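Let's look at chain A:
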Amino acid sequence: MIHSYLMVSVILFCIGMLGVISRRNVFTVFMSIELMLNAANLAFVAFSRLHESMDGHVLALMVMAVAAAEAALALAVVILLHKHKGKLDTNVFSLLKG
Partner candidate 1 sequence: MFEHTLSLMIFLPIAAGLILLLTPAGKGIARVTGIAISMAALILGVDVFTKFKPVGELQFTEFIPWFPHVGINYSLGVDGISLFILLAASVLLPLVFLLFTTKEKGYYANLLIVQGAMAGAVCAADIILFYIFWEIMLLPVFFMLGLYGGEKKIAATLKITIYTIAGSLLMLAAIIYLGVAYHSQFGEWNFAISKLTQLDLNGGVATLAFIGFMIAFAIKIPLFPFHTWLPDAYTEAPTATTFVLSAIMAKIGVYAVIRMVVPVFDEDFARFALLLSLSGVFGMMYCGIAAIAQNDIKRMFAFSSASHMGIIALGVFTCNVQGLTGSVYQIIAHATSTGVLFLFAGIIEDRMQTRKIEALGGIAYHAPVFALYFAIALLASVGLPGTSGFIGEFLIILGAVKFSPFIGILAGTTLIIGVCYMLWMFQRVFFEKDNELTVTFKDLTLKEGICFLPVVLLIIVMGLYPQPFIEKIEPAAQIQLAHLADTQHVQVADSVNAQDHGHLLELNK
Partner candidate 2 sequence: MVHLAKKSIKKGALDIMFADWLFILFTVCAVLGAAGLVSFRHPMNSAMSFVVTLISLAGLYALLSAKLIFATQLIVYAGAIMSLIIFIIMFLNIQNEDLPVEEGRLKNMTIGAVLIAPIGLFLMKVVKQIPGSDTVVVDPNFGGVKEVGQLLFSKWLLPFEIVSILLLVALVGAVVLAGKRGINK
């Protein structure tokens, strides 16, 4: 029973990864990351149910807090980048080149 939930978690996680690596739109990439976080949350809750302990719930809460913080920062960065370059393409931002 729990296994099905975990399977869903895995599927969502993989879709999130796919979004991160195959899309160039900043927003889509960002939301894909959020999706991966949610998939992890689902796994936490599922395990919590399995072990009948609520630590997983607490962790899920924390992940949400982190996601909120990440959203705030990431969106700020997106705004900044959009102001600088006027584009939402991740390929425009290639400052990491060695």
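In picking the candidates, the idea was that all candidates are chains of the complex that A comes from, given by their letters.
The definition used in the following text is that contacts are C-beta pairs under 8 Å (C-beta built on N, C-alpha and C of every residue); 3 or more make two chains touch, one makes a residue touch a chain; residues count from 1.
Just so you know, these numbers come straight off a predicted model, no measurement behind them.
S.K.: Which numbered candidate touches chain A here in the complex: 1 or 2?
M.R.: 2
S.K.: What residues on chain A touch candidate 2, complex-wise?
M.R.: 1-8, 10-19, 21-25, 27-28, 30-32, 34-35, 38, 41-42, 45-46, 48-50, 52, 54-55, 57-58, 60-62, 64-73, 75-80, 82-84, 86-91
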